[in-house]
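Yeah, one chain of the complex is gone here, protein chain that is, but the others are all in their spots.
Letters A and B mark the chains as written, and numbering starts fresh at 1 in each.
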Amino acid sequence: MSVVTEYALSALLLIGGFFTLVGAIGLVRLPDFYTRLHAPTKATTLGVGAIMLASVGYFSSTGAGPGASEILITVFLLLTAPVSANIIAKAAMHLDEKPVAGTKGNPWEQ
Amino acid sequence: MITAALYITIGMVTLAVALNTYRLFRGPDAADRVLALDTLYINAIALIILFGIALGTHLYMEAGLLIAVMGFVGTVAMSKYLKRGSVIE
Partner (left out) sequence: MSTRLGFPQPFLSVILFCVWQLLGDGVSGASIIVGLVLAWLLPQLTRGFWPERPATRKLWLMPVYVLRVLVDIVMASISVARLVLNPRQPEPAFINYPVTLENPLAITILASTVSLTPGTVSADISDDYQVLLIHALDTQDPDQVIADIRRRYEAPLLEMFK
(Lines give C-alpha, C1' and ligand atoms only; values in the text may rest on other atoms or scores of the structure.)
Protein backbone atom coordinates (compact mmCIF):
# COMPACT_ATOMS: atom_id res chain seq x y z
CA MET A 1 0.00 0.00 0.00
CA SER A 2 1.43 3.36 -0.98
CA VAL A 3 1.95 6.12 1.56
CA VAL A 4 -0.61 8.38 -0.09
CA THR A 5 -3.38 5.75 0.08
CA GLU A 6 -2.48 5.04 3.67
CA TYR A 7 -2.80 8.70 4.64
CA ALA A 8 -6.03 9.08 2.67
CA LEU A 9 -7.57 5.99 4.26
CA SER A 10 -6.50 7.06 7.74
CA ALA A 11 -8.02 10.51 7.16
CA LEU A 12 -11.29 8.96 5.95
CA LEU A 13 -11.44 6.70 9.01
CA LEU A 14 -10.81 9.58 11.40
CA ILE A 15 -13.38 11.79 9.65
CA GLY A 16 -15.92 8.97 9.91
CA GLY A 17 -15.20 8.44 13.59
CA PHE A 18 -15.37 12.19 14.25
CA PHE A 19 -18.81 12.60 12.67
CA THR A 20 -20.17 9.51 14.38
CA LEU A 21 -18.98 10.94 17.69
CA VAL A 22 -20.45 14.37 16.89
CA GLY A 23 -23.81 12.74 16.17
CA ALA A 24 -23.72 11.03 19.58
CA ILE A 25 -22.64 14.23 21.38
CA GLY A 26 -25.50 16.07 19.69
CA LEU A 27 -27.89 13.37 20.84
CA VAL A 28 -26.79 13.97 24.44
CA ARG A 29 -26.31 17.73 24.39
CA LEU A 30 -29.10 19.30 22.33
CA PRO A 31 -32.06 20.65 24.34
CA ASP A 32 -35.21 18.95 23.00
CA PHE A 33 -36.32 15.97 20.94
CA TYR A 34 -36.71 17.84 17.66
CA THR A 35 -33.21 19.30 17.72
CA ARG A 36 -31.78 15.94 18.79
CA LEU A 37 -33.35 14.45 15.68
CA HIS A 38 -30.87 16.39 13.51
CA ALA A 39 -27.65 14.96 14.87
CA PRO A 40 -28.13 11.27 14.03
CA THR A 41 -29.82 11.78 10.65
CA LYS A 42 -27.01 13.89 9.28
CA ALA A 43 -23.75 13.48 11.16
CA THR A 44 -24.03 9.74 11.83
CA THR A 45 -25.02 8.96 8.24
CA LEU A 46 -21.99 10.82 6.90
CA GLY A 47 -19.75 9.22 9.54
CA VAL A 48 -20.76 5.69 8.61
CA GLY A 49 -20.51 6.63 4.92
CA ALA A 50 -16.90 7.78 5.37
CA ILE A 51 -16.02 4.58 7.25
CA MET A 52 -17.56 2.52 4.43
CA LEU A 53 -15.51 4.44 1.85
CA ALA A 54 -12.37 3.73 3.88
CA SER A 55 -13.31 0.05 3.95
CA VAL A 56 -13.82 -0.04 0.18
CA GLY A 57 -10.45 1.67 -0.32
CA TYR A 58 -8.68 -0.60 2.14
CA PHE A 59 -9.89 -3.85 0.62
CA SER A 60 -9.13 -2.62 -2.92
CA SER A 61 -5.57 -1.68 -1.98
CA THR A 62 -4.80 -4.94 -0.16
CA GLY A 63 -5.81 -6.85 -3.26
CA ALA A 64 -8.84 -8.57 -1.72
CA GLY A 65 -11.03 -6.59 -4.13
CA PRO A 66 -13.70 -4.11 -3.09
CA GLY A 67 -16.80 -5.67 -1.56
CA ALA A 68 -20.16 -4.68 -2.91
CA SER A 69 -21.79 -4.96 0.52
CA GLU A 70 -20.27 -1.71 1.80
CA ILE A 71 -21.78 0.21 -1.10
CA LEU A 72 -25.13 -1.49 -0.56
CA ILE A 73 -25.05 -0.64 3.17
CA THR A 74 -24.19 3.00 2.46
CA VAL A 75 -26.92 3.42 -0.16
CA PHE A 76 -29.39 1.70 2.12
CA LEU A 77 -28.55 3.95 5.07
CA LEU A 78 -28.80 7.07 2.88
CA LEU A 79 -32.25 5.95 1.72
CA THR A 80 -33.59 4.95 5.12
CA ALA A 81 -32.20 7.78 7.30
CA PRO A 82 -34.77 10.40 6.17
CA VAL A 83 -37.62 7.90 6.35
CA SER A 84 -36.85 6.85 9.92
CA ALA A 85 -36.30 10.51 10.96
CA ASN A 86 -39.68 11.40 9.51
CA ILE A 87 -41.54 8.52 11.13
CA ILE A 88 -39.95 9.10 14.56
CA ALA A 89 -40.84 12.81 14.30
CA LYS A 90 -44.44 11.87 13.58
CA ALA A 91 -44.52 9.55 16.58
CA ALA A 92 -43.04 12.32 18.76
CA MET A 93 -45.66 14.82 17.62
CA HIS A 94 -48.33 12.25 18.38
CA LEU A 95 -46.89 11.86 21.89
CA ASP A 96 -47.16 15.65 22.23
CA GLU A 97 -43.43 16.13 22.66
CA LYS A 98 -42.85 19.78 23.65
CA PRO A 99 -40.32 21.82 21.65
CA VAL A 100 -37.75 23.82 23.62
CA ALA A 101 -38.70 27.36 24.66
CA GLY A 102 -37.81 29.88 21.96
CA THR A 103 -38.77 27.65 19.04
CA LYS A 104 -40.51 29.62 16.32
CA GLY A 105 -43.69 28.06 14.97
CA ASN A 106 -45.52 25.01 16.31
CA PRO A 107 -45.64 21.28 15.59
CA TRP A 108 -48.90 19.99 14.16
CA GLU A 109 -51.63 18.13 15.99
CA GLN A 110 -51.57 14.43 15.16
CA MET B 1 -0.23 4.49 10.55
CA ILE B 2 -3.50 3.03 9.35
CA THR B 3 -3.57 0.68 12.33
CA ALA B 4 -3.31 3.64 14.71
CA ALA B 5 -6.07 5.50 12.84
CA LEU B 6 -8.17 2.35 12.96
CA TYR B 7 -7.86 2.00 16.72
CA ILE B 8 -8.53 5.70 17.34
CA THR B 9 -11.66 5.46 15.16
CA ILE B 10 -12.83 2.35 17.03
CA GLY B 11 -12.35 4.31 20.26
CA MET B 12 -14.42 7.23 18.96
CA VAL B 13 -17.25 5.01 17.77
CA THR B 14 -17.22 3.14 21.09
CA LEU B 15 -17.52 6.46 22.92
CA ALA B 16 -20.41 7.36 20.61
CA VAL B 17 -22.10 4.07 21.50
CA ALA B 18 -21.67 4.88 25.20
CA LEU B 19 -23.25 8.33 24.72
CA ASN B 20 -26.15 6.80 22.79
CA THR B 21 -26.68 4.31 25.57
CA TYR B 22 -26.81 7.19 28.04
CA ARG B 23 -29.59 8.80 25.99
CA LEU B 24 -31.33 5.42 25.71
CA PHE B 25 -31.55 5.01 29.49
CA ARG B 26 -32.04 8.69 30.28
CA GLY B 27 -35.01 9.14 27.99
CA PRO B 28 -36.88 11.32 28.92
CA ASP B 29 -39.51 10.08 26.48
CA ALA B 30 -40.25 7.03 24.41
CA ALA B 31 -39.48 8.94 21.19
CA ASP B 32 -36.00 9.81 22.49
CA ARG B 33 -35.35 6.16 23.25
CA VAL B 34 -36.38 5.10 19.76
CA LEU B 35 -34.08 7.77 18.33
CA ALA B 36 -31.22 6.53 20.53
CA LEU B 37 -31.81 2.94 19.37
CA ASP B 38 -31.84 4.09 15.76
CA THR B 39 -28.47 5.79 16.20
CA LEU B 40 -27.15 2.78 18.13
CA TYR B 41 -27.74 0.32 15.31
CA ILE B 42 -26.05 2.60 12.79
CA ASN B 43 -23.05 2.88 15.11
CA ALA B 44 -23.07 -0.89 15.54
CA ILE B 45 -22.74 -1.24 11.76
CA ALA B 46 -19.77 1.15 11.83
CA LEU B 47 -18.12 -0.90 14.60
CA ILE B 48 -18.62 -4.16 12.70
CA ILE B 49 -17.09 -2.68 9.54
CA LEU B 50 -14.11 -1.36 11.52
CA PHE B 51 -13.69 -4.77 13.14
CA GLY B 52 -13.73 -6.33 9.68
CA ILE B 53 -10.98 -3.96 8.50
CA ALA B 54 -8.91 -4.73 11.62
CA LEU B 55 -9.12 -8.47 10.92
CA GLY B 56 -8.74 -7.97 7.17
CA THR B 57 -11.82 -9.99 6.30
CA HIS B 58 -14.97 -9.33 4.33
CA LEU B 59 -17.07 -11.80 6.28
CA TYR B 60 -18.58 -9.24 8.65
CA MET B 61 -20.10 -7.15 5.85
CA GLU B 62 -23.06 -9.51 5.60
CA ALA B 63 -23.75 -8.96 9.29
CA GLY B 64 -23.63 -5.21 8.75
CA LEU B 65 -26.08 -5.48 5.88
CA LEU B 66 -28.48 -7.54 7.98
CA ILE B 67 -28.30 -5.07 10.87
CA ALA B 68 -29.01 -2.21 8.46
CA VAL B 69 -32.14 -3.92 7.13
CA MET B 70 -33.44 -5.22 10.45
CA GLY B 71 -32.65 -1.99 12.30
CA PHE B 72 -34.68 0.07 9.87
CA VAL B 73 -37.64 -2.31 10.14
CA GLY B 74 -37.33 -2.16 13.93
CA THR B 75 -37.32 1.65 14.00
CA VAL B 76 -40.37 1.82 11.77
CA ALA B 77 -42.19 -0.81 13.84
CA MET B 78 -41.46 0.97 17.14
CA SER B 79 -42.49 4.39 15.81
CA LYS B 80 -45.65 2.89 14.37
CA TYR B 81 -46.39 1.30 17.72
CA LEU B 82 -45.92 4.63 19.53
CA LYS B 83 -48.15 6.40 17.05
CA ARG B 84 -50.95 3.88 16.62
CA GLY B 85 -50.70 1.47 19.52
CA SER B 86 -50.20 -1.47 17.17
CA VAL B 87 -47.66 -2.41 14.51
CA ILE B 88 -49.89 -4.01 11.88
CA GLU B 89 -53.39 -2.66 11.49
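In this section, a contact is a pair of C-beta atoms (placed from the backbone, for glycine too) under 8 Å apart; a residue touches a chain by one contact, two chains touch by 3 or more.
A quick note: this is a predicted structure, and the numbers were derived from the prediction, not measured.
**Student:** Counting the whole assembly, list the visible chains that the omitted chain makes contact with.
**Tutor:** Contacts of the unshown chain, counting the full complex: A.
**Student:** Taking the full complex into account, what residues of subunit A touch the chain not shown?
**Tutor:** Counting over the whole complex, subunit A touches the hidden chain at residues 18-19, 22, 25-26, 29-32, 34-35, 37-39, 41-43, 45-47, 68-69, 71-72, 78-79, 81-83, 85-86, 89-90, 93, 99-100, 102-108, 110.
The criterion applied here is as follows: only the chains that are shown with their structure count from here on.
**Student:** How many angstrom lie between the CA centroids of subunit A and subunit B, rounded to a whole number?
**Tutor:** So the centroids are 10 Å from each other.
**Student:** Which part of subunit A faces subunit B closely enough to touch in the complex?
**Tutor:** Touch residues, subunit A against subunit B: 1, 6-7, 9-11, 13-14, 16-18, 20-21, 23-25, 27-28, 33, 36-37, 39-40, 44-45, 47-48, 51-52, 54-55, 58-59, 62, 64, 67, 69-70, 72-73, 76-77, 80, 83-84, 87-88, 90-92, 94-95, 97, 110.
**Student:** Quick check: in the complex, which residue numbers of subunit B touch subunit A?
**Tutor:** Answer in residue numbers: 1-2, 4-6, 8-13, 15-20, 22-23, 29-32, 34-36, 38-39, 42-43, 45-46, 49-50, 52-53, 56, 58, 61-62, 64-65, 68-69, 72, 75-76, 79-80, 82-83.
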